[in-house]
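Missing here is one protein chain; the remaining ones are kept as they sit in the complex.
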Amino acid sequence: MANTLLPVLTFLLLSGLGFAVREASWQQGACQIRNINAQDPSRSIQAEGGVTEFWDYQNQQFQCAGVSIRRHRIQPKGLLLPLYHNAPVLVYAVKGKGIFGIVNSGCAETFESSQQFGRSEEGRSQSFNDKHQKIEQLRQGEIAAVPAGAAHWAYNDGDQELVLVVFHDNGNYANQLDQNPRSFFLAGNPESGQSEENPESGQSEEQYRGSSRRGQQDQFGNNVFRGFEVQTLSEAFQIDEEAARKLQGQQDERGHIVTVERGLRVISPPEEYGRREGEEERYSGGRNGLEETSICSAKIRENLDKPSRADVYNPRAGRYTTVNSLTLPILSFLKLSAARGVLYKNGIMAPHWYLNAHSVIYVTRGESRMQIVNHRGQAVFDGSVREGQVIVVPQNFAAVKQAGEQGCEWVAFNTNGNAMINTLSGRTSAITGLPADVIANAYQISREEAVRLKSSRQETMIFGGRSRSERGRAASA
Amino acid sequence: MANTLLPVLTFLLLSGLGFAVREASWQQGACQIRNINAQDPSRSIQAEGGVTEFWDYQNQQFQCAGVSIRRHRIQPKGLLLPLYHNAPVLVYAVKGKGIFGIVNSGCAETFESSQQFGRSEEGRSQSFNDKHQKIEQLRQGEIAAVPAGAAHWAYNDGDQELVLVVFHDNGNYANQLDQNPRSFFLAGNPESGQSEENPESGQSEEQYRGSSRRGQQDQFGNNVFRGFEVQTLSEAFQIDEEAARKLQGQQDERGHIVTVERGLRVISPPEEYGRREGEEERYSGGRNGLEETSICSAKIRENLDKPSRADVYNPRAGRYTTVNSLTLPILSFLKLSAARGVLYKNGIMAPHWYLNAHSVIYVTRGESRMQIVNHRGQAVFDGSVREGQVIVVPQNFAAVKQAGEQGCEWVAFNTNGNAMINTLSGRTSAITGLPADVIANAYQISREEAVRLKSSRQETMIFGGRSRSERGRAASA
Partner (left out) sequence: MANTLLPVLTFLLLSGLGFAVREASWQQGACQIRNINAQDPSRSIQAEGGVTEFWDYQNQQFQCAGVSIRRHRIQPKGLLLPLYHNAPVLVYAVKGKGIFGIVNSGCAETFESSQQFGRSEEGRSQSFNDKHQKIEQLRQGEIAAVPAGAAHWAYNDGDQELVLVVFHDNGNYANQLDQNPRSFFLAGNPESGQSEENPESGQSEEQYRGSSRRGQQDQFGNNVFRGFEVQTLSEAFQIDEEAARKLQGQQDERGHIVTVERGLRVISPPEEYGRREGEEERYSGGRNGLEETSICSAKIRENLDKPSRADVYNPRAGRYTTVNSLTLPILSFLKLSAARGVLYKNGIMAPHWYLNAHSVIYVTRGESRMQIVNHRGQAVFDGSVREGQVIVVPQNFAAVKQAGEQGCEWVAFNTNGNAMINTLSGRTSAITGLPADVIANAYQISREEAVRLKSSRQETMIFGGRSRSERGRAASA
């Protein structure tokens, strides 16, 4: 088509359109995924009270799935300033413990102080009346769901780092603008944070200077109060202009996570609130979507890590736990679900595909060998995914995982309120559902072999496995 | 546009691609809205019985929101010919009174004449039997909802101009083709109308000759009968070819709004039908979406202007009234809602954002100063919007309004069946829901100031305000 110089000129003439064209290549009809990589965060923004790391949302696998991922590392007494996003998000606590609050205009302030706070850091009982909306404890192994546009904040009230992995479903029906992640802060001066490139992410300086950096800024956002006039804010809040200027945080150098020197004092029920035995059963009982429960009182948190909640458990291999619209009704509104996988040493997650969702995997511990196969029968990924990395398994693509010597644990964010999985091997697999004679003729094996193929793996989804060296020994024995 | 060779070559090389590239820039992933303008209609089409004015749907703010707007000015005895659109529409009567009819194939003809019409213009009781589907009175301050693909018509039976503002949600799930507005007429020769550019809309002649004009024609459409062969129509209607030719309106020079010289005679209940006290309560009672009510008998009209229907009322500042899927169940099917705002002199609508909808504002009276802020904390709009102008507030963008000396009234069309709003200041705002200590630390103010920030504006959403000069006096006092 183009051997002469003219197309080049054409290209140059189109320079203004470059971005448009680039975007277009991720539109419907053009996700020819030939290669997927396990990804580390590509850059980070350092603030006073912690750091946020971003995976490059312009990477093909994220663009095709319409998702983005970031990770907050909040130091003790660190406060992630209130913000909202253009997409529903799932927040998984990888480490530590904190307080998590969602505020919706119009919801009642149901947490009210009597005379003094129970959570004063210094033990002083300063008289200080307040009331505010419901807040939640969020600890390691728990996941929280936040609707698009709902403002929220987080605070590390523990004594170790609080690590939150945040999944944005930008392609969700609830986001009507475009698939770029957008965060709107309600306070501070987030752009005052120190932005750094991650040299290990494999991106060149060129890429950094180009779309990636621009994208970074675009997704991160700033304090929306800065866009309003001081006079307007003064009038809207009925405060003086000096106070209005404070809302804009012009001089604030602390970035998007600030340190609360004396510790944050909020109204909160006794520590073990919401963790009594049987609570989950009570919540998930009769609820049926958002009809029965307003957005104000909806349960937004679930523990994904407690072994007793496992959906699949194999003492030789590991466990698998899901949270979906049936167990956490707000997810039927968000159209998202999640799963937690734990594989012991050499454990295998059966070859499988998701019927109705992309699955975005974040490895929380250890390492797995993974293969991901497209419809052409080609492995678009065949490699290792280790702690702290992210990989996307596109809808319908077949995937298999085998944990390494240290085992592997992960959380999977799925783009459907009730993600449905089909396994290829094991007791409840699709292969088992096929008539033996179909199998015999499909694979050109005898009926006896077909029956054996259907029945040899009697485990479900999570299998015990041997290491490569063990297999070698077994084969040569 | 192109007199030198190179651009021509470029154009030729891009021939197939040119339009595609332009369109692509509005696709998902590319709505970098840096600037929004209050818009006047960019062109108009004059017909015998009135004129229709179009806002340029190719303008970025409309493209990004997937919406378009037009305004019919129908003269007394003017009949807007039956037509349907590729998207659900909301019709707001800014002025005047008329008759509005939706016809769905398969719905019963429930309005039947006994012996004579009650609505004969001349008072003569000509014997003339007819039956037809339900029709509605539509008056100033009322809104009507029309599903995608449903044919409808309008007639001005009053003695002043009937002004209808029509909102098309082209990005709606109900439109499966593309986001271009398309209108299909069932009669007449709409293209015979006189098309005129609006010199005040700020578009250059270049733009007029280019995409804008093409877009104009594309969206407006023509009589679909013209595309059928006369023989086919003759056979399909079992009429002679002379009559079939009439369906095509080939010689019709009247345009898309025709004048009914003797006045239109339709079957209609007595004037005050549907306006008895308590009617609204009865309709909105037990209904729950379309399950309980067929498309044929669904209520499609609501009064947005009656002060007694206000959701928020502040005697010092104004009122705010919404219609959504809970108050007009057909909107849960259309996934649209609307609101009517009335601000008195200097009144303020609190800084706010919509969680789940774009909001398209048409000012019906007066003028407001508005600021619209994106996630970067930048004002994409900071200016005045006056009577007859349209502006789009994209989903999640923060906005504030303050009425001018004459006050301001508007109607907002929202792209969600139950658009949810969050305010930043006032009694039920998101800020009020935050713990005081979060506020204190976020804005670097004392807890006392934080408590004051939460409580100083005790009004809800609609605030009394002072003019700039008053504020100046107060400050210097």
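So that you can tell them apart, the chains are marked A and B in the order they are listed, and the count of residues begins at 1 in each.
Rule of thumb we're sticking to: a contact is a pair of C-beta atoms (placed from the backbone, for glycine too) under 8 Å apart; a residue touches a chain by one contact, two chains touch by 3 or more.
Since the model is a prediction, treat every value here as computed from it, not as a measurement.
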### Touch list for subunit B against the chain that is not drawn
16-17, 19-21, 23-24, 26-27, 63, 79, 81-82, 84, 86, 101, 103-107, 109, 111, 128-130, 132-133, 135, 147-151, 153, 155, 171, 174-180, 182-188, 217-218, 221-229, 231-239, 243, 246-247, 249, 252, 258, 260, 264-267, 295
### Query
Taking the full complex into account, what residues of subunit A touch the chain not shown?
1-2, 5, 7-8, 10-11, 21-22, 24-25, 27-32, 64-66, 171, 204, 206, 348, 350-358, 371-380, 382, 394-396, 398, 400, 402, 415, 420-425, 428-439, 441-445, 447, 449, 451-453, 456-457, 463, 465-466, 468, 471, 475
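The definition used in the following text is that only the chains that are shown with their structure count from here on.
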### Query
Any idea how many Å lie between the Cα centroids of subunit A and subunit B?
38
